[in-house]
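Note that one protein chain is taken out, while the other chains of the complex remain in position.
The block that comes next holds chain A.
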Amino acid sequence: MALKIVKGSIDRMFDKNLQDLVRGIRNHKEDEAKYISTCIDEIKQELKQDNIAVKANAVCKLTYLQMLGYDVSWAAFNIVEVMSSSKFTYKRIGYLAASQCFHENTDVIMLTTNQIRKDLSSPNQYDTGVALTGLSCFVTPDLARDLANDIMTLMSHTKPYIRKKAVLIMYKVFLKYPESLRPAFPRLKEKLEDPDPGVQSAAVNVICELARRNPKNYLSLAPLFFKLMTSSTNNWVLIKIIKLFGALTPLEPRLGKKLIEPLTNLIHSTSAMSLLYECVNTVIAVLISLSSGMPNHSASIQLCVQKLRILIEDSDQNLKYLGLLAMSKILKTHPKSVQSHKDLILQCLDDKDESIRLRALDLLYGMVSKKNLMEIVKKLMIHVDKAEGTTYRDELLTKIIDICSQSNYQYITNFEWYISILVELTRLEGTRHGHLIASQMLDVAIRVKAIRVFAVAQMATLLDNAHLLTGNMQRNGICEVLYAAAWICGEFSEHLENPVQTLEAMLRPKVATLPGHIQAVYVQNAAKLFATILKNQEGNTDSTAAQETSQMMIDRLPLFVQSANLEVQERASCILQLVKYIQKLQQKDVEVAEEVSALFAGELNPVAPKAQKKVPVPEGLDLDAWINEPPSESESEDEQPKAIFTKEEPKHSRPRHTEVDEKELARRREARKQEQANNPFYIKASPSSQKVYQEAPGVEHIPVVQIDLSVPLKVPATTPSHPTGLPMSDQYVKLEEERRQKERAEKKKKEKKKRKEKRSGRGKKHDSGPESEEDITPAHVVDIVTEEMPENALPSDDDDKDPNDPHKALDIDLDNLLETTARRPLADSEKLPVRSHRAAGAPKSSAEDGEAENATPQEPKKKSSKEKRDKKKDKERDRKRSKEEKKKKKHKHEEKEEDLLGGQAEEPVVQSEETKEVEAQPTSTSAEVSDLDFWLSNAPVPSNTQEAATVAEAAPAPEAPAGTAADSEPEEPKDTETEESKSSKHKKKKQKKEKEEKEKKKKKKHHHHHHHSDGGGEESVQNGTVEEEEPLPPMSNYCLLAENSYIKMMMEDADQVCDIQGNLQDGSQVVVSVIFENKSDSFLKSMEFNVLDSLNSKLQRPEGSGPHDGLTVPFQLPPGVSNEARFVFTVQSIVMPQKLKGTLTFIVKNEDSSTHEKLDFKLHFTCTSYLITTPCYSDAFAKLLESGDLKSSSVRLEGVNMPFHHLLARICFHHHFSVVERIDSCASMYSRSIQGHHVCLLVKTSGQTVSIDAKCDEPTLLGNVLDEIKQTFSQC
């Protein structure tokens, strides 16, 4: 045996190892491929050997070859063999190779499941680590499903090294097997607070990745992340969290408000640039989300811009780049603050770094104004000339066009300048954006009517010099410009100075070398030109000129008739025939010009890109239905399309090459016009549609001004390629400046005049504001035709998400999971499959199979734990059921209430001794829901909710990190339920506790019979109140009822129960809590509580007792002890306050004697005590106020000397209101009576005066409530 090993290793000495392979490849530079193929042969031999070391060596070499681009998938099985070696060294090699070349379609992957599972549970943490790392690269949906549970278990591994890897790989598992997200999420969340920073960082990483894709599901984690952000010192984690907040803020503006301050602090304090940069980025995101420009945020913007400026000015190119990148984000919402740094950005345009120049270009887009557009573009044009490399030049070109054309040419004051810029751009060599320039030329010429004369002249020049543009037309798209030029010259030929010359230029033989679609436009527009020429020449007595033109057409067109391009050929032959016919007529001295030009009559207007799609289908029109009977014979087919053509698509019916007689033509045109007029969906294109343009949106803001043209309309004599002196566009810049100066001067004059005229009331026509920018008037009668859209079309941009996005599947609502299982518990099918085998069918049944198959040491343990779990579950279920049944018997209606509460969080949160059990769940539910809201709102919240929120925050904490086996499925309904009940218990404890505290503050020695050791409770109070501006003074609703030397009674009637369902006549109940405190040294017993009933209010007594019998207090009081008892009263009318007389009888027992004592008291039922704190959402509140059924009343409180939030808190606490909305010193509040009256308050404060406007549907109740509020504040 030993000999064999030695022999094996001696063999290996002569095998090539990785180093030898590399060395060999380096030594065979000439015939590398050949050398490698021999190596591969060797490797194949090695792989056939039994020795695992040899195999591993071979696989290692394959990994190297894979890097060089060789396909090694043929060795996949051998890789699996090496992976399954028991030695770490080889295992590592195997997993490395697998991670480099396995993928989802590698079929041997399915063989690895058990091996990986074995490695995951290996006692050696590095085996596990290697397996996790490998798995992260080649995890498939099957592997993810089968191993999810094992990995989940590893998340609670004792070694942080494994934990962090397990946490991280969960993201990959989620991607491949989205069903695992819900069950795994609670544990993932738990890992956010792992003691090991590495694990914590991994958890943050995973949740950030998840949240980036579906942020809304993770909003509820914001408080936790906020805590991490303020406590963590790991910059990597901080960066991740801050980035995450950047993604969350758009969804929740309140979050943004909360973030600003800590982020600002970080910006000021951090020295790490990466962190600073991300902070700035997120602050920007926050500012964007708070789109309503709140004044106090201008400081934050300033801070950001200022910090970014520092970055941009830094010598480090990276910082410069990022600074510009972030700046462009600010630009979108706060262009003003960026514009002030124009100098800096223009400076960056000169940077030697292309990336930086590109970023600076992006910024320029948002920085232009009417004032500086020309200047900026001029600068860009210089760059265009200087630029090396076409990519950057093309980028410049597109940017120039973007900048100029943005928001409907908003910033262009002089379109002649723009056209000349476009013409200058055509001189760019090798650009790929010819079509872009062309479409701009077309767009401007069509939409800006005033520019057409100039544009046509320029285009004619272009056509004349076409040879300059067609240098090498195959590659570059600059010849596309000719397409536009030809079309413009043809369409607007009436503006041509010398149409014959242009026509000649368009029919040059060289044109035949242009791309087909351009030729086609040439031919078509030559015909248009021809028509114009005819029209011009017809007036002349000498008809030879016209005939010469016809002859030229006839001579030149055959060139196009021979074109290989079908379109060109067709058009050319059509037009050729037409011209021949015209020539014939000319020779007969028939006037044809009218008819010929009629061929091209009408105007083409731009149509919005989506217009066709937006045409609504008229009612009753079924596009799929046959209009006529389906054709039975073939001959009818010829006619049918024609009918449809004219009927449905009238805009295409512009005759192009029809040779019809004049009457027919006129008739058809008439018919078409008629139809167009009648058809509401026709995109009206008549030249008289001026009105339409003005109505069209987007035009109003473009001032239409009549000014003398100060720029000569004549085409400068320079051809674009031979500019004399300044480039043409520069001349415009100069002229424009002069023009503006002149204008300014004129304006001043005018103003002076105006002043002289003593403001004769002539309103300013164009000056829209004091800003100098607006004063720049366009040089033209700019009438930008906006794109036409069908009338009924709705603007919408429905960007469909990519349905193939793997992250879509991860859009899973996790809040439900976190808050309660009551709403949507994890179904059985959602549980992670435990120990299943790939081949097995359903994950559930496969669990058993898998167990039977693989008997590993852990097996029995797992099984038993599983069984235990099942049993527990069953028990739990049984218990639940029986409980429910009991409940049913006892309080039928209360169950309904539970449903209600479970369903809607807004429902009133009510509590009573009796319904404790029932309400436990719903209460905590609503508490959790309000958790985030509470955390986000800085406004004081009614103390009830506050408590609830605190509890809710504290609730996840006690979730015990139990042992690996025991809670491998923490998602079990049972667990969460107990947690919930825990939290609700918690809550009760806390209420008591708080009461206790209050009592203590009163410096009474009170002893509560509830002695819970409740350490966590107090802590959570602090957590919850951290956000409070100032600690609220302690408040209590307990008031002294009666006191004598023996006993003291404190009464609180805060807690009411009303039967929402019940009839309001007699169903309303009020619960009164009374604290009995024994002040004597004697023992008090046999206490009996009795109240004299009134007509309206009755004490509820047990059945069978008479109306005057007292209620026995269910406890005795030793000396110094206090206890609380609750009594239920039935109340009929709640609009008036009530007073009830009562007596307490008790026996005082001393060591030697016992005496009978009596204490009289008066119960005061205020109207307030009939109100229930009910949360109300602002929209519901607004609706309520609008409804108009409410009577209003108001009250003024003078000399209230407390902060506003204290005031609100007092109203909330003493009078059971909840704050709906608070804006500065104004708040709206809401409450509801037990009989369903709505009470709305609007509380305003100024100085010491508080005015309360109130509305309620019961005026008497309202009056009383207001009186009580007044009294509350008069006492303090």
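The working rule: contacts are C-beta pairs under 8 Å (C-beta built on N, C-alpha and C of every residue); 3 or more make two chains touch, one makes a residue touch a chain; residues count from 1.
Heads up, the rule we're going with is that contacts and distances are computed from a predicted model.
Engineer: Pick from "Cell division cycle associated 4", "Aldehyde dehydrogenase", "Serine/threonine-protein phosphatase 2A 55 kDa regulatory subunit B" or "AP complex mu/sigma subunit domain-containing protein" the UniProt protein name of the chain that isn't shown here.
Structural biologist: "AP complex mu/sigma subunit domain-containing protein"
Engineer: Out of A:E46, A:D150, A:D194 or A:E278, which is the one that touches the chain we can't see?
Structural biologist: The missing chain is touched by A:E278.
Engineer: Looking at A:Q49, A:Q66 or A:S439, which makes contact with the chain not pictured?
Structural biologist: Of the candidates A:Q49, A:Q66 or A:S439, A:Q66 is in touch with the missing chain.
Engineer: Using the touch definition from the top, which of A:N235, A:Q1116 or A:S1251 touches the missing chain?
Structural biologist: From the options A:N235, A:Q1116 or A:S1251, the contact with the absent chain belongs to A:N235.
Engineer: For chain A, which residues touch the unseen chain?
Structural biologist: Residue positions of chain A that touch the missing chain: 5-6, 8-10, 12-13, 17-20, 22-23, 26, 53, 60, 63-64, 66-71, 87-89, 92-93, 96, 100-101, 103-104, 126, 129-130, 132-133, 136-137, 161, 164-165, 168-169, 171-172, 197-198, 201-202, 205-206, 208-209, 212, 234-236, 239, 243, 271-275, 277-278, 314-322, 352-356, 358.
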